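A single protein chain has been removed from this complex, and every other one stays in its place.
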Amino acid sequence: MKGNEAIAEAAIRAGADAYFGYPITPQSEILEYLMAANPHERTGMVVLQAESEVAAINMVYGGAGCGKKVMTSSSSPGISLKQEGISYIAGAQLPCLIVNVVRGGPGLGTIQPAQSDYFQAVKGGGHGDYHLIVLAPASVQEMADFVELAFDLAFKYRNPAMILSDGAIGQMMEKVYLKPQKQRSTEVPAWATTGKTKERERNIITSLDLDPYAQEQHLLRLQEKYREIERNEVRFEEIMVDDAEFLLVAYGTSARVCQKTLQLARAEGIKAGLLRPITLYPFPYERIRSLASHMKIIVSVEMSMGQMVEDVKLAVNGQVPVYHFGRMGGVITEPEEVLEYLKTKI
Amino acid sequence: MKTAEGLKDIIKPENLVYRKSSLITDKPFSYCPGCGHGTTHRIIAEVIEEENLAENTIGVCPVGCSVLMYDFLDLDIQQAAHGRAPAVATAIKRLMPEKFVFTYQGDGDLAAIGTSETIHACNRGENILIVFINNGIYGMTGGQMAPTTLEGMKSSTSPYGRDVKMMGNPLKMTELVAMLPGTCYVTRQSVHTPAAVRKAKKAIKKAVGYQKKGMGTCFIEIVSNCPSGWKMTPVESNKWMEENMFAYYKPGDLKVPAESDADAENKNEQ
Partner (left out) sequence: MTEEIIIAGFGGQGVLSMGKIIAYSGLMQDMEVSWMPSYGPEMRGGTANVTVIISSERISSPILRRFDTAIILNQQSLDKFENSVKPGGILIYDGNGITRHPVRKDITIYRIDAAEEASRMKSQKTFNMIVLGGYLKIKPLISIENVVKGLKKSLPERHHKLIPENEAALKRGMEIIRRLN
């Protein structure tokens, strides 16, 4: 199954209530799969092709405001278009899932895979003080698994969650184990707009507070939530780090590439290890900080001009040299290149 | 098969019935065989050449199969974000009113993501030409449903056929913009036969004239085929288009300026 298809099937099985999207390569299979799979008959899930990404994200806002499990997916230019809506969703504290199957940019760029939307995903993207919970799958299996995880986290914290994937994992086929079908939830969160009954105050979904002091209080509550997420939800994987002298840090497709680099390096007696952040927000600062003291150098490997490397540097805080390596513009880094680069730094 | 020598015999000046417009570059079209985009590019180039407008033309191409129009037409062209060509063209025309400005857009671009830009440019009566290629499908991204996809028509996001209850009705953008006072010339054409090509070319020529006179937005829909997206041979797709697309998207003029209007504008100019 392709990564994109795995996301779609996993969404149906996770009991998602709705998907709204607009075609864009390399993620159109998500909408195509959902349309062909007839989820409306299977679970009652609504699938709609919107007239634009702007429309799609605002449909998500509406659905999420009703307390439903809703999602959208797109690729880089489309995610840029959605940013205003994403900011509103974060401000209004609505849970939802946004999938970005990243392609190279800026602009129309290329339809080939890249990891150049890291800043956009973890540092805001839209306007205002907010964070998305960002998950970075490195296999088709994780594309499927992270759908449910993302929904769970989104609802736990009333916060939008993003799966930050890329064209390689979206288009790639691998073996995948799918979870059994879950019933769509009938539970309605207390804050959802479902029609005011006599029993409760009216529910309002908004990100607006014209009184600056009240707005500040709202933002402080958001900050408290982000600190809690940072305490509880950091996820990462470590490969061969115990005896490592050289640490690679990479997520998603680059992490897969680096696993091969490790094999090649170890075969030559070079003690390389890999730390793979699974959550990009919250980022595993603490873990990287403590690993740094045992390393000679650290290389952040990304298919971008070097974005995550800034967070790695923040974590390392000058203890050891930190470098960036990676190809851009839709060129996928090859395992050998990473090793060749590493050797120039040893 | 003819040898190269044999061909030379045939290509004598007196035998020449067709010459490629000098505004078409030597870059091979990226369009699939039989697609209407290529022919439409050609007639736009021919009109601009015949009207001697090349130095005063700015084109705006969309995101879609024709995103690379700037590779094929030897003109100044801006490539707009998906759906935003009319907004881009608005600014160009307002800043350089003496230029001939046109957009070239597919149905996903113009009638889905860019509906708002299209309607508002037409409603403001921007003095631009909008060429709208309606092939009833998203060609570039691999055959997804467009707003113009016919009822019951299959696409990769309407694999069981477009169900209008779930997915809405095929959108007649051309009828819509014809209602707006800002448009002066609204017509629906096609390029699937030599006669149709001649008519479509004439329509573009008229639009050039109206734009010169500052009469408002000209909107030319070209009902087109998409052999790859429709999964047909070019011949089959043209036949299917005549039988199905034309029944819903009827070719012909929807709005033409009264002769007197055109003349009045003429006089004002003089």
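Labels for the chains are A and B, by order of writing; each one numbers its residues from 1.
The working rule: a residue touches a chain if its C-beta (ideal position, glycine included) is under 8 Å from a C-beta of that chain, and two chains touch if they have at least 3 such contacts.
Computed from a predicted model, the values in this text were never measured in an experiment.
Annotation: of A:Q217, A:Q263, A:S290 or A:N317, A:Q263 touches the absent chain (contact as defined above). Of the options A:S52, A:N100 or A:Q171, the residue whose C-beta touches the omitted chain is A:Q171. As for the chain not pictured, it touches chain A at residues 25-26, 111-112, 167-168, 171-175, 253, 256-263, 332-337.
Rule of thumb we're sticking to: only the chains that are shown with their structure count from here on.
In this assembly, the C-alpha centroid of chain A lies 39 Å from the C-alpha centroid of chain B. Contact residues of chain A toward chain B in the complex are 22-25, 28, 31-32, 35-36, 38, 40, 48-49, 51-54, 77, 108. Put simply, chain B touches chain A in their complex at residues 63, 67, 79, 81-83, 108, 112-115, 138, 141-142, 144-145, 147, 156-160, 166-167.
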